[in-house]
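One protein chain omitted, others in place.
Up next is chain A:
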Amino acid sequence: MARIIFENVDYGYKDTNILNNINLEVANGELFSLVGPSGAGKSTLLNLLAGFLYPKKGRILIDNQNITELPPYKRNVGLVFQSYALFPNMNVFNNVAYGLKIKKVNRSEIKERVIKALSMVNLEQYIKRMPRELSGGQQQRVAIARALVIRPQVLLLDEPLSGLDAKLRQKMRSVIRELQQRVGITTILVTHDQSEALSISDQIAVLGEGKIQQVGTPEAIYNRPVNAYVAEFIGSTNLLNTVSTTNEIKVSLTDINEKTIKFLTRPSKNFKGLKFMIRPENIRLVEHAEPETLQGILTKIEYLGNAEKGWIQLKTDELVFYRSINHDKKRLQTGSVINFSIDPELIVSINQNGSGRF
């Protein structure tokens, strides 16, 4: 199987640079997700790996073989597109058999491998259907079977699920993960759905402003973002204001009653210029005001089914929180006064050298 390496890769159209000095390593058998805002260059990165684009500078290696200059048809890469890209003039069988016919595999083996690939995605009974006679999810599964049947070194998925409805997306997400684990193939998944990336990846790379902002496990990306870009892109977050004196940096909040609570004090010399954040789910609402709680006005509330997301206005700051809903909890009303507390332990510093809790 295969390990993918990007070494100092630059890419741009004419004078604009889309990707700058990309260094990435995807380990063998890993499901690696690329996330980033629209236009960040995620598809560009995949196209460089598939061979539809060539870098201005740098090298791309698969299994220590330099493939930077190789045309697409000489690379052993399986591709799945958002638009499925099934050949409309071929039935399911011929779509999946396409790559094998090119490789001049003999007929009986083609048949055997196609049926095996289709049964992996539970579509063996649809062999004779034309693509337009299949649902979106089924087409997507045929596309995956077609990519896998040629036994590629790596599998590239460009937003494979964004054309599907929410429910099917959830299901296909686990289909992909389960299949990837079973085949053990190194996979790069492009997505702008962060919950998708967080739930099925071994590693995630956040791409933004033309460079890799952070690479890490889903847990690391969520809990220990290295900069504000990552912190704000993945999930929601509250960046907290700091007050610094010559010796100290303080993280504190002042509520509507001018009550101030100081959560953290850090020596200036180690923490200069750092930002601090708290995730919305770590803001705890309480019934009654107590010494360690603050008060704010609920300005907006979003109903999420099993939870609600709200915004609390303090003296100057605004905080976002999540609260789970169950049958015996009263629903919140906008405009009401909210008491809440923050556990200083859950405040995280955003640190280039690996952020962390204290």
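One rule holds for everything that comes next: a contact is a pair of C-beta atoms (placed from the backbone, for glycine too) under 8 Å apart; a residue touches a chain by one contact, two chains touch by 3 or more; residues count from 1.
What we mean here is this: contacts and distances are computed from a predicted model.
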{"item": "Candidate names \"Nitrate reductase\", \"SCP2 domain-containing protein\", \"Protein N-acetyltransferase, RimJ/RimL family\" or \"ABC transporter permease\"; UniProt protein name, chain not shown", "value": "\"ABC transporter permease\""}
{"item": "Selected residue (touches chain absent from view) among A:G36, A:G99, A:P160 or A:P280", "value": "A:G99"}
{"item": "Omitted-chain contact residue, chosen from A:N8, A:Q65, A:S83 or A:S135", "value": "A:S83"}
{"item": "Given A:Y13, A:F52 or A:Y303, the one touching the chain that is not displayed", "value": "A:F52"}
{"item": "Chain A, residues in touch with the chain not shown (by the definition above)", "value": "50-52, 71-73, 75, 77-79, 81, 83, 85, 87-89, 91, 98-99, 102-103, 130, 146, 150"}
